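Of the protein chains in this complex, all but one are displayed in their positions.
A, B and C are the chain letters, set down in written order, and residue numbers restart from 1 in every chain.
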Amino acid sequence: MKLDMVKALNLALREEMERDRDVIIIGEDVGVDGGVFRVTDDLQRIFGSQRVIDSPLAEAAIIGTSVGMALYGLKPVCEIQFSGFAFQCFHQIENHAARYRSRTRSRFHCQMVIRMPYGGGVRALEHHTESEEQFYAHIPGLKMVVPSGPRTARALLASAIRDPDPVIFFEAKALYHAAREEVPEESETLPIGRASVVREGGDLTLIAYGAMLRVAREAADVLAAEDGAQCEVIDLLTVSPLDRETLVRSVQKTGRAVVVHEAPRSFGPGAEVAASIMEGAFLSLEAPVRRVASYDVSFVGFARERANVPDVARVVAAARETLAF
Amino acid sequence: MKLDMVKALNLALREEMERDRDVIIIGEDVGVDGGVFRVTDDLQRIFGSQRVIDSPLAEAAIIGTSVGMALYGLKPVCEIQFSGFAFQCFHQIENHAARYRSRTRSRFHCQMVIRMPYGGGVRALEHHTESEEQFYAHIPGLKMVVPSGPRTARALLASAIRDPDPVIFFEAKALYHAAREEVPEESETLPIGRASVVREGGDLTLIAYGAMLRVAREAADVLAAEDGAQCEVIDLLTVSPLDRETLVRSVQKTGRAVVVHEAPRSFGPGAEVAASIMEGAFLSLEAPVRRVASYDVSFVGFARERANVPDVARVVAAARETLAF
Amino acid sequence: MPRTPIEPRFTVEYLSILDSDGNLDASLEPDIPPETLKALWRAMVLGRRLDERMLRLQRQGRIGTFAPIKGQEASQLGSVATLRPGDWMVPSFRETAAMVWRGWPIEKLLLFFAGFLEGGAPAPDQHDLPICIPVATQLPHAVGLAYAAQYRGDDAVVMAFFGDGATSEGDFHEAMNFAGVWHVPVVFVCQNNQWAISVPLKKQTHSRTLAQKALAYGIPGIQVDGNDLLAVYAASREAVDRARGGGGPTLIECVTYRLAMHTTADDPTRYRSEEEVREWERKDPLTRFRLYLEKKGLLEEGLEQRVDEEIAEAVRRFEALALADPLAMFDHVYGEPPVHLQEQRADLAARLEAASGGAAAPVGEPPSATPMRGQRVPRR
Partner (left out) sequence: MPRTPIEPRFTVEYLSILDSDGNLDASLEPDIPPETLKALWRAMVLGRRLDERMLRLQRQGRIGTFAPIKGQEASQLGSVATLRPGDWMVPSFRETAAMVWRGWPIEKLLLFFAGFLEGGAPAPDQHDLPICIPVATQLPHAVGLAYAAQYRGDDAVVMAFFGDGATSEGDFHEAMNFAGVWHVPVVFVCQNNQWAISVPLKKQTHSRTLAQKALAYGIPGIQVDGNDLLAVYAASREAVDRARGGGGPTLIECVTYRLAMHTTADDPTRYRSEEEVREWERKDPLTRFRLYLEKKGLLEEGLEQRVDEEIAEAVRRFEALALADPLAMFDHVYGEPPVHLQEQRADLAARLEAASGGAAAPVGEPPSATPMRGQRVPRR
């Protein structure tokens, strides 16, 4: 069947809830309303208000009570309405969700997923357009996953829900309705921690995830058409733990890499990607790993968003500099 | 006069409060008790309980009310008792302290300092030994400062309090009483955003800050004595905005670099340092920039702390690999 | 020694002066000068009409998502009208009428909702904070402002707005508690409009009223008919005067209703009944206040038309504003731009140069605008 990312996520949630009675959903407006983006549409009607919980307006308690439920053995899938509001529960994530396993030597652990829409593309107000993946990627004990389309979204959400560790699951708002994609009838999973080479090429490695994957792919098309340069495009899928092996293998072949993300550039995920490639493929590197990212500015307003978020032209330009280096 | 870091910080606070009536202190136990580490010792007696506020136990409100005071024109110096408890106020820092200037096009701004003890070395419990600088370094609008001893602490705290922007000020617990240092009679400042070359050398650049500076310096001594290798040691002092120019200039000379920090390795500050050096000094690099950091584990318990936090032997080993590369 | 109730008992009062049929309790009628009554009516009408106009602008894609105020005019205006210009207003994101009352130019509000930071900057002399999106996070700011005013010896009072859902956030609790301990001049105005997007009050908290939450902080709390401008005004007047007089903070719960959608991205038919809405339409704050002014002979001819014209002019001024320079995003991140931002600014400048037509190209709304729920993808 052909589904957009919202429908694909909704399908994965329904399938996992049918599979496992311990899977429950909690968040603001996830029930009757089906979520701000309708990702949980219809689930409360199907599974009841005990399993799809319309919580009061308090992120720290959404995560904090979910931690408690997970310690008891449930598998909460929490929705934070926008990633910009997850700092309200950051202490519950860092202090507890990520640590109960280590703190109790696995007597307890938090099998839970924290879903959040992130990134730009919806003409939204402040705190509704930012990309905060870096903050989670730096926390030991967490996994940070970002699907790039309907099929990877459905498979990775299933994997995340079945994963014994807490998973931060970022959904690119720009992708929710961007495209419909064929997804198999049968539920499927994807290994968390594994990046995917979505296009092979020998001249340069383009690394992206989430909404930026499309940008990287289109840049690869332009570079092939206009420069005759063959880019290898890698979809990280999991930001942390980072699949350094796949990155290094690719750059050992291409000798050149550009990493693209929506998060601000400095101290961002691109830095880890660049540093890891340098450590693993230094002798193959023919040019510095370039980073194409949003500028180091806070919210710019959607009227200026396009000037800030990486686009195809910027990726192509960075790739050309790298190829010409 | 010779002061330890606690006394030097206390002196800077007193000097700035005498200079400017708008400077006020707020935090848990900062008044009568003089702070958990005595950094605010005696200040409430001198300046009164309106200027040195023993707040209720709520970090988000300590920062949130300080933001309000700053919008009014006061210059709050907030103390978060331990950096491990700052995630409770992370939303107030990221959503507001860092953004009011941009949001209001400078009609309002937050001239405030957020002091926190960070790092290991005091046989402390969970959340009392971690190093969270990376989380702040990635936030546009903030400055992230980490002194490395009594004199830089006193000068940088004065600069931070006079800085028009919100400054996160990390104080290494391990340095509080580690050593006494000569500080001038007169109040002095240090430019925020500028790193300092504390030892010159042509063979390798060692980059560190806070409590790790001592480790880097001692490693440099060992390498000079045992390997005859001359290390250039750079004290970042400001983590963000990162002084890339000083780093790049040094590595253009040495061709080799090792960065040391207490924060976990992955997606940590060392990644930005490494990526920036690669971008700025690629053609001079004779070896990959190596990172010596704590492992990607959460709290390990103080009985195992020494095995986790970088020590001289680890830095020396990394430097030797880099020199031999 | 036995089991004994703690004395004195805790009480919370309910205040209503002008009921939905326009019946007045003269004994409680606040004494408001006729000119102020007329100004308040004008502001209510403007709030209502501006709401409708903004809805059309949003549907046409000329502005983005915003939060309509329809039904909450009395809560906002009855309270804010008791402030002096030198006092401080701390809004959330649904105080259009109150903001206009405080002097925000309509075109600036439109600019804000059109995605321009310039729309969020208060005037240099304006003692108001900008719109605050993260629920309840503005409340500690209000307490800090009040503390600073007290510290400086200014007699300013701070009034903070928030909704029923906001009372569930930790920041609400921490702000109320600090205000109680510090005994600062702040008035907390909760617009209890019964809904937090799709979540009804009974799922938000188990307490009977929101006003009683004041008891947890040892400060006065009162519940008022939020659609009764006179009751809101009287309660606010009392709270503002007490605050100014050193009497500390107050929590005012205005029982009102959001007659429109949560925001333009919301479809309320998914979670509430037409009956409920019609029920509350009968309690419309404008209807009863209009009757009240009618009896007082204070209604002006052609007010609606004048208000509409004022709005139309503001919209024209808004439309006339050229798209601001994208490079402005680098201004005001820090007091002084650090090196890396200067470099990034230069990078964008070069790209704008390159893109023939300079600024035009990379500006404007993002390529693939995903509608939130029923929202149409707007095009400028």
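Just so we're on the same page, a residue touches a chain if its C-beta (ideal position, glycine included) is under 8 Å from a C-beta of that chain, and two chains touch if they have at least 3 such contacts.
It should be emphasised that the depicted structure is a prediction, and the values quoted were computed from it without experimental measurement.
Enquirer: Based on the whole complex, identify which of C:73, C:107, C:169 or C:266 touches the chain you can't see.
Expert: C:169
Enquirer: Please pick, from A:10, A:55, A:250 or A:322, the residue that touches the omitted chain in the full complex.
Expert: Counting the whole complex, the residue in contact with the absent chain is A:55.
Enquirer: Considering the complete complex, identify which of A:7, A:38, A:91 or A:261 is in touch with the unshown chain.
Expert: Only one listed residue reaches the unshown chain, and that is A:91.
Enquirer: From the list B:289, B:309 or B:323, pick the residue that touches the absent chain.
Expert: B:309
Enquirer: Mind pulling the chain C residues that touch the left-out chain?
Expert: 1-6, 9-17, 19, 23, 25, 27-28, 168-174, 177, 180-181, 183, 203-209, 211-213, 215-219, 223
Enquirer: If the missing chain were put back, which residues of chain A would it touch?
Expert: Missing-chain contacts on chain A: residues 24, 50-51, 55-56, 58, 60-61, 63-74, 91-92, 95-96, 101-109, 140-141, 143, 163-165, 193, 241-242, 244-245.
Enquirer: Suppose we count only contacts with the excluded chain; which residues of chain B make the list?
Expert: Residues 28-29, 31-34, 36-38, 54-58, 60-61, 84-85, 88, 120-128, 173-178, 265-266, 295-309, 311, 313-314, 317 of chain B touch the chain absent from view.
In this text, only the chains that are shown with their structure count from here on.
Enquirer: Can you name the chain that lies farthest from chain A, using the mean of each chain's Cα atoms as its centre?
Expert: C
Enquirer: Which chain would you call central, comparing Cα centres to the global Cα centre?
Expert: Chain nearest the overall C-alpha centroid, as shown: A.
Enquirer: Provide the C-alpha centroid distance between chain B and chain C, rounded to the nearest whole angstrom.
Expert: So the centroids are 39 Å from each other.
Enquirer: Measuring centre to centre with CA averages, how many angstrom lie between chain A and chain B?
Expert: Those two chain centres are 30 Å apart.
Enquirer: Roughly how many whole angstrom separate the Cα centroids of chain A and chain C?
Expert: 34
Enquirer: Can you tell me which residues of chain B touch two or more of the remaining chains?
Expert: If we look for residues of chain B contacting two or more partner chains, we find 91, 95, 102-103, 140-141, 241-242.
Enquirer: Mind pulling the chain C residues that touch 2 or more other chains?
Expert: Where chain C meets two or more other chains at a single residue, that happens at 117, 134, 170-171, 333, 340-341.
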